[in-house]
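Just one protein chain is left out here, and the rest sit where they should.
What follows is chain A.
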Amino acid sequence: MRFRHIFIAATVLLSGNAVAQDFPSGSVNYVIPFNPGGESDITARLQQPYFEKLYNQQLVVAYQPGGGGAVSWSRLNSLKEDGSTMMGINLPHIVVKPEQGDVGFKTDDITAVYWFHYTPDAVVVKADSPYQTLQDLIDDAQSNPKKVIFSGSGKGTANHLAQVNFDKQTGVNTTYVSFKGTSAAVTALLGNMVTAQWGYTTVGKAQGDSVRLLAVAMDNRHPAFPDVPTFKELGIDMVSGAYRGVAVPKGASEETRQQMSDAIAAINNDKMFQQQMIDAGFAMIDVSYGQSMDSFMAEKSSEYISAARSAGIID
């Protein structure tokens, strides 16, 4: 047992006092609930150097994948609450998953402190596709029910809910095939397994000239795609995508929550960072801790739950 005592003494010395005063008091752990190399990981990696430049402290990215994020989120509240740990969170995941069954957490268990960007849903086709406009696709779907086949990432995800919403608003009947992640959905598109993809604006940037975006689900056009219309312009009321943010354990003090929120806000405000994100196809948002967070979560929750219900994913 002596080893244990020495070790405890050593860790206490190393980690410093547990009471948070200056933020951050040491290196910060950033838990990503998905595999390394996924979109959430890449996002964290883009933030990493800016955090380190701002605070001169390390931002350590750690992965705890499993259950489509559920494994991490069900453990969020058992993590250190002293501001040394934050966790990546995703919408619609944290709203839809707990409704699908017992996944070990409820949406209310998650203390979101910031939403920093989203990847807007977009209809992606191959460069040699006969569809030049979204109307071409809708016409085809109208005369050939079910035969316009979309690939997308997962079920109950932003892509899937977008497909359901799109079908409902345009009155067509398309087929949605779920793939394990966006990369696999892109591969299916490029390999002609499907006619189109419910992807994101980021796919348009990553694939460049080999694909074409027909419409994006944003309020205004994406600065990186000035020629691609929004769904709204085409008369379809759709602003949606996969949102990313960070959360802290429930026990974190108001002060810690605010500090964490401010830290992410500071990264989001960096001009170079913004340019990097837009170039990669992301769309920036700023939902910080407090009143605006509460109303954002309330609005998104009801929106996703009703969409998931009409998609038949939840009862």
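Just so we're on the same page, a contact is a pair of C-beta atoms (placed from the backbone, for glycine too) under 8 Å apart; a residue touches a chain by one contact, two chains touch by 3 or more; residues count from 1.
Just so we're on the same page, contacts and distances are computed from a predicted model.
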{"item": "\"histidine kinase\", \"TonB-dependent receptor\", \"Pyruvate dehydrogenase E1 component beta subunit\" or \"C4-dicarboxylate ABC transporter permease\" - which is the UniProt name of the missing chain", "value": "\"C4-dicarboxylate ABC transporter permease\""}
{"item": "From A:239, A:266 or A:280, residue that would touch the chain that is not displayed", "value": "A:280"}
{"item": "Hidden partner interface residues of chain A, rising order", "value": "1, 3-4, 7, 29, 31, 35-38, 41-42, 45-46, 48-49, 58, 60-68, 70-71, 74, 96-97, 100-104, 146-147, 149, 154-157, 175, 177-180, 183-184, 186-188, 190-194, 205-210, 276, 279-280, 313"}
